[in-house]
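With one protein chain removed, the remaining protein chains of the complex are shown where they sit.
The chains carry the letters A, B and C, assigned in the order they are written, with residues numbered from 1 in each.
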Amino acid sequence: MNITLKQAQAVIEKAMAKAKELNTKMNICVVDAGANQVAFVRMDGAWLGSADIALKKAKTARFFDMPSGEIGKLSQPGESLFNIEHSNGGLISFPGGIPMTDKDGTIIGAVGVSGSSVENDHEVAAAGASAI
Amino acid sequence: MNITLKQAQAVIEKAMAKAKELNTKMNICVVDAGANQVAFVRMDGAWLGSADIALKKAKTARFFDMPSGEIGKLSQPGESLFNIEHSNGGLISFPGGIPMTDKDGTIIGAVGVSGSSVENDHEVAAAGASAI
Amino acid sequence: MNITLKQAQAVIEKAMAKAKELNTKMNICVVDAGANQVAFVRMDGAWLGSADIALKKAKTARFFDMPSGEIGKLSQPGESLFNIEHSNGGLISFPGGIPMTDKDGTIIGAVGVSGSSVENDHEVAAAGASAI
Partner (left out) sequence: MNITLKQAQAVIEKAMAKAKELNTKMNICVVDAGANQVAFVRMDGAWLGSADIALKKAKTARFFDMPSGEIGKLSQPGESLFNIEHSNGGLISFPGGIPMTDKDGTIIGAVGVSGSSVENDHEVAAAGASAI
């Protein structure tokens, strides 16, 4: 099963509401189960460079079925996945990407958020993911 | 001046309404005056490969401040811009990309649509652009 | 629904049998519904350059849910999709890529074949697809 556009837009709405609550400006991207982009928004004034990061965070979360930041813990110097970011056309391995599942636990897509601190990025992504 | 997210979402809403009226499934992308993505949707069941094409049509329209199909007329074999599609990481030079201006005629962004015939793609893009 | 590895291997087995029957050496690739590679073989002595072509044919067939050669008819000079090949990191728009559906008509993946004439490539792909 794949995320629908309606679901993806609900994710983005909830993420944007959280972003405003935190007084941040975010790029928010949703990909489907095949890691292909379904929906995207860049809030007015958000960093231009964060658009690609939001996409790559969403893809990274779906590529490995875990929050993007989990990959980053293992990709530090000396850790087991050092420099994994060179794969798949470029991963982003810090927080802000979260996989999303249906009620049966099947992964149907992922959300990626970028534009503020990684703590805020993750919080906004989590708010978005809660829409599913 | 740049297109706002609110404007971009209005473009997408109008484009989606036209796409449904034509019984098509579209990928719709809006870029700003810097040719950077502002908003994107892939309607359920739309071609996966049209996501990148919608983005490239929007970028092409803004890169040269004319509808993407105008570039295509000049990029045919023997014409003056033959194979211009090799530039800028890949252009798409058939119809479906349209620049958008504010009331003073300044270009504030562009919309790109892909998912059906180029005639439908252009009509949906034009419907979207009419929101501005 | 996505193609399984078992199904993908059956596709490759049937395609290889046809390739041998035609006395050709092929690269054969199967992608899933998300256009991600599931299985691949390069027959001994097959063209090295055809590996990427087989993958791109399979992706192209899934990106637009039609045989890759159908795209090529529309991408000729003067036709409506001229130079569409510049999208999606490079399409291959001549015959040899075929989408595959389950018994309900849902697309579950695609097969791409390259290594001989496009007629042979298509025939081998069709033989492979018949395994589903």
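Note that in this section contacts are C-beta pairs under 8 Å (C-beta built on N, C-alpha and C of every residue); 3 or more make two chains touch, one makes a residue touch a chain.
These figures come from a predicted structure and were not determined experimentally.
The chain not displayed here makes contact, within the full complex, with A, C.
Among C:K14, C:R42, C:H86 or C:H122, the one in contact with the hidden chain is C:R42. The chain not shown here touches subunit C at positions 4-6, 8-9, 34, 36-44, 48, 51. What subunit A contributes to its contact with the hidden chain is residues 34-35, 59-60, 62-65, 77-78, 80-84, 86-89, 91.
As a convention for this text, only the chains that are shown with their structure count from here on.
Measuring from the averaged C-alpha position of subunit A to that of subunit C gives a distance of 31 Å.
Chain geometry summary: the mean Cα position of subunit A and that of subunit B are 25 Å apart. Residues of subunit B in contact with at least two other chains: 48.
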